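Moving on to chain A:
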Amino acid sequence: MLKKKPAACFVDNKYCPGCGHGIINRLVAEVLEEMGIYEESIGAIAVGCASLMPETFAVDCIQAQHGRAAAVAAGIKRCRPDKTVFTYQGDGDALAIGFSETMYSAIRNENITVIFVNNSNFGMTGGQMAPTTLENQKTTTTPRGRNIAETGDPLNVINMMKDLNTAYIARGSLTNNANIMKTKKYIRNAFEAQQNSEGFSFIEILSPCTTNWKMDPIKAMEHIEKNVTPVYELGVFVERGEKNA
Partner candidate 1 sequence: MPNLIFAGFGGQGVLTAGLIVAKTGMDNGKNVTWIPSYGSEMRGGTANCNVKIDDGKISSPFVKQIDILVAMNVPSLAKFEPMVSSEGTIIANKSMVKDWDFRSDLKVVEVEATSIAEELNNPKGSNIVILGALAMSGQLFDKDVMEKGVEAFFASKGKNNPKNRECFLKGFECAIN
Partner candidate 2 sequence: MEKQLMKGNEAIAEAVVRAGCKFFAGYPITPQSEILEYLSWRLPEVGGNFVQSESELAGISMVYGAAAAGFRAMTSSSGPGYSLLQEGISYIASAELPCLIINVMRYGSGLGDIFVGQSDYWQAVKNGGHGDYRSIVYAPASVKEASDLVVFGFDKAEEYRNPVTLLSDASISQMMEPVELPEMQEHNPDKFEWSLKGKGEGKARSITSVMYFQEDYDNYIAAKYKNIEKNEQLWEEIETEDAEIILVSYGITSRICNEAVELAREEGIKVGLLRPISLYPYPVRAFQKQKNVKAYISVEMTALAQMAEDVALACKMKQPVYSLAGGMEIFEASDVCNKIKEVIDGKAKEVF
């Protein structure tokens, strides 16, 4: 089995050691390349750590405003319906400031693919609480741990989205080879759904933020297995418009 980094990842990424973004960047690139569409793809890239992607990713990209990537992608896709259009966003971007743009893209069943990286905090700005931050998780704005009596529960966006009329919704993680391979399959299914004009596809990926979690990378992956995955269940939730869960 020959393996070589995809051409889209043309220089080394700029993420922290052990950051999941590097793996996800590569998975997106591999899928686009394997499907033969990477030269015909356009990405709308979020603010946050995701914004480091265009510097190292050889696909036509636009830097969206904070939270608006799904709306920007919808504008592109509606003008250029024959191109593959995706967003690449973190949890602060897609679910806090951009909740409305994300949800309404799903509500309108826009024929785009949203790649949503859940690392349960605002990475780029220094590890503040995100909508996905776990109960009791310490962040720089929840120094005593997230108090859900004040902040509400961690946001499971797929639970909110899965009853809408969309094409494909899945959640994967990066904690081991098997999960990474599954996540890659989800990404492929999402892009295929878009190619078939089935509508909105959404892949949430549980990913480590070693720097802000102040964890060794291996420990960070263990934390996802042990503490994150029970809150954000893995699997396929909508496929070809059929609801699975």
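A few notes on this one:
Keep in mind that, in the parts below, contacts are C-beta pairs under 8 Å (C-beta built on N, C-alpha and C of every residue); 3 or more make two chains touch, one makes a residue touch a chain; residues count from 1.
The candidates came about this way: all candidates are chains of the complex that A comes from, given by their letters.
Predicted model only: the values in this text are computed from it and were never measured.
Touching chain A in this complex, out of the candidates 1 or 2, is candidate 2. Those residues of chain A lying in contact with candidate 2 across their complex are 39-42, 44, 54-55, 57-65, 68, 71-80, 83-84, 100-101, 104, 108.
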